[in-house]
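Input: one structure, supplied below.
And then chain A:
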Amino acid sequence: MITATLGKNTTVSHSGRQVSSGQPVFQTKDLNLWYGEGQALTNINLNINENEVTAIIGPSGCGKSTYIKTLNRMVELVPTVRTSGEILYRGNNILHKDFKVEDLRTKVGMVFQKPNPFPKSIYENIAYGPKIHGIRNKRILDEIVEQSLRGAAIWDEVKDRLHQNAYGLSGGQQQRLCIARCLAIEPDVILMDEPTSALDPISTLKVEELVQELKKDFSIIIVTHNMQQAARISDKTAFFLNGEVVEFAETGKIFSNPADKRTEDYITGRFG
Partner candidate 1 sequence: MKYVDQAQVTKKMGTRLFANNLAKMLFLLSTLFGIAVLAVLIYRVASDSMGWINKDFLLNKLSTVPERAGILGAIYGTLWLMAVVAPATMILGVGTAIYLEEYAKKGKLQSFIQTNISNLAGVPSVVFGILGLTVFVRALDLGSVVLAGGLTMSLLVLPVVVVASQEAIRAVPQFLREASYGMGATKWQTIKNVVLPASLPGILTGVILALSRAIGETAPLVVIGIPALLIPLPNGILDKFTVLPVQIYYWTVDSALVAEYANLAAATIVILLIVLFAMNSIAIIIRNKFQKRF
Partner candidate 2 sequence: ACGGKGDKGGAGDLEGSVVIDGSGTVFPLMAKVAENYMTNEQEGVSVEVSRAGTSAGFKKFLAKNGTDFNNASRSIKNEEKAEADKLGIEVQELKVALDGITIVINKDNKWAKELTQQEVIDIFTAEKGKKNWSDVRPGFPNEPIKTYGPNENHGTYEFMFEKILEEQELPGGINLQQDYSTLVDLVSKDKNAIGFFGFGYYENNKDKLTAVKIDFGKGPVEPSLETIKEDGDYAAFTRPVFTYLNVNHAKEKPEVLDYAIYLMENAQDVAKETGFAPLSDEDKQTSLETLKAMKK
């Protein structure tokens, strides 16, 4: 059952998943979203592809967080939320009320702006996901923990203190721990909401490198305020403004030759 698999440097993808880059994992069709009376997203149409890093940029309050939280339906934690339209995850409409969110969230992991480890040991933080999904075997858990921590490039830093409280780690380490926690349930997609905005430059760099690494195995959607970051790490970039997608294209194109005047204004720092 346990087969030694890919180390950090292999480029082979996870076994068991079809790899045909360019295939859409998320197709958003005419998505509208309201918080109570206020509309936060308007007519979003966006296809997100497998094994790519998609960056979402835009000024504060434009709906970036709202959008990616819709992709794993975390947005529903706000009781007043209403949506219309469709989001297809590998062909199934996740907004349909019969769709099981817990299932979705097992496949679509999320990393938050502020590192939010549980107040447990490092080991328990990672093992939490597998455990709730029914994996109880200690040996398997041990391996998952190691693999996930390695995958998040933090294994060497924590391997001697796996049973210490996660709050003893630095902010940057905590964030990579949260990424590792996400990897432990082997999601298909990873959503990241400004994952480096609470981190210092060196930690930021590490997380960015990690994202580059992870993209081989996962589809990644990352919200960022930092234009340079988007340019550095993403394959595609979507520019949001006032709850709408103004432009969505190859990152290179967005930053060198934006089609829309507003995109240009934003990336050249004229507002936002």
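Selection criteria: all candidates are chains of the complex that A comes from, given by their letters.
A few comments on the model shown:
Quick note on the criterion: contacts are C-beta pairs under 8 Å (C-beta built on N, C-alpha and C of every residue); 3 or more make two chains touch, one makes a residue touch a chain; residues count from 1.
Worth saying up front: this structure is predicted, and the values here are computed from it rather than measured.
Evaluated over the candidates 1 or 2, chain A touches in this complex the candidate numbered 1.
Interface residues of chain A facing candidate 1 in the complex, by the touch rule stated above, are 2-5, 14-16, 100, 102-103, 106-107, 130, 132-135, 140, 143-144, 147, 184-186.
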